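Yeah, one chain of the complex is gone here, protein chain that is, but the others are all in their spots.
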């Protein structure tokens, strides 16, 4: 099962429900934030969240990310790799090793 | 290029910087919310965001999602499909068609 | 200095810049999420954030909350007290004492 298969399933899911009309980039961006906060809620008081809930909430974030990628015509794998190349340049291994500081404070 | 390849690249990127120590599930969940808000910021005042910025910010959310999936031993594609099956049951095509209401208000 | 004075200052600040046109309830709700994530970023990797940054980011969240309250005609103090009354009923002191569980899991 590849990411293209999942995207195809999501497309069919959305089409069957006629939901594309709600999926403006802005609405999808809001939805990603909303689902990200539901994932965070599993960790609200610091204790480990329920493993299945964490998976389900993470899946919701990923789903909306895939829908937004589709909507703006971006290949999810390609944009992650392209951003990773930029991050590599901002955080060279030698200076960033073992540090969580922001690149402008390294 | 498959999602497994990207995950392998991310693993190497993190290992070279010795950053796994910062990547507790909770810290990654926070990071997903933080990056989701940076994506949302592109749409803060309603106008269309810069297309390249939107891609980069979406890539950041996806990256942390992949890191969290890795950290909790979840297959990102599998959890999206598994959650989609649950959502299909909660939102049957016939009752949900063309409506953005929550499942308990359909 | 009361909260009404601050609201008056915020009103003047917005009016001088002709920014009310951007302050739809939806845009303000997005802004609150965006600023909340900037506050969260101070705690991203678990270490204590810079105290002054925490104050400034908390102030940003509060500012947009006051602007939204103003925009929807809500008294910030009144709505906090009104919600507190509901929360008291959902979380009776006896059953909720010392527990962080959600009300439906107490």
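Note that the chains are named A, B and C in the order they appear, and that numbering of residues resets to 1 at the start of each chain.
The definition used in the following text is that contacts are C-beta pairs under 8 Å (C-beta built on N, C-alpha and C of every residue); 3 or more make two chains touch, one makes a residue touch a chain.
Note that the structure is predicted; figures quoted are calculated from it, not measured.
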Absent-chain interface as seen on subunit C, which is shown: 1-3, 5-6, 9-10, 13, 16-19, 21-22, 25-26, 29-30, 32-33, 36-37, 39-40, 42-43, 46, 48-49, 51, 54-56, 58-63, 65-66, 68-69, 72, 74, 76-84, 86-88, 91, 93, 96-98, 100
Sites on subunit A contacted by the missing partner chain, in the whole complex: 22, 24, 26-27, 30-31, 33-34, 36-38, 40-41, 43-46
Residues of subunit B in contact with the chain not shown: 30, 33, 37, 44-45, 47, 100
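As a working rule, only the chains that are shown with their structure count from here on.
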Same-residue or different-residue interface between subunit A and subunit B, half as cut-off: same
Distance from subunit B to subunit A - Cα centre to Cα centre, in angstrom: 2
Touching two or more other chains - residue numbers and ranges from subunit C: 30, 33, 37, 44-45
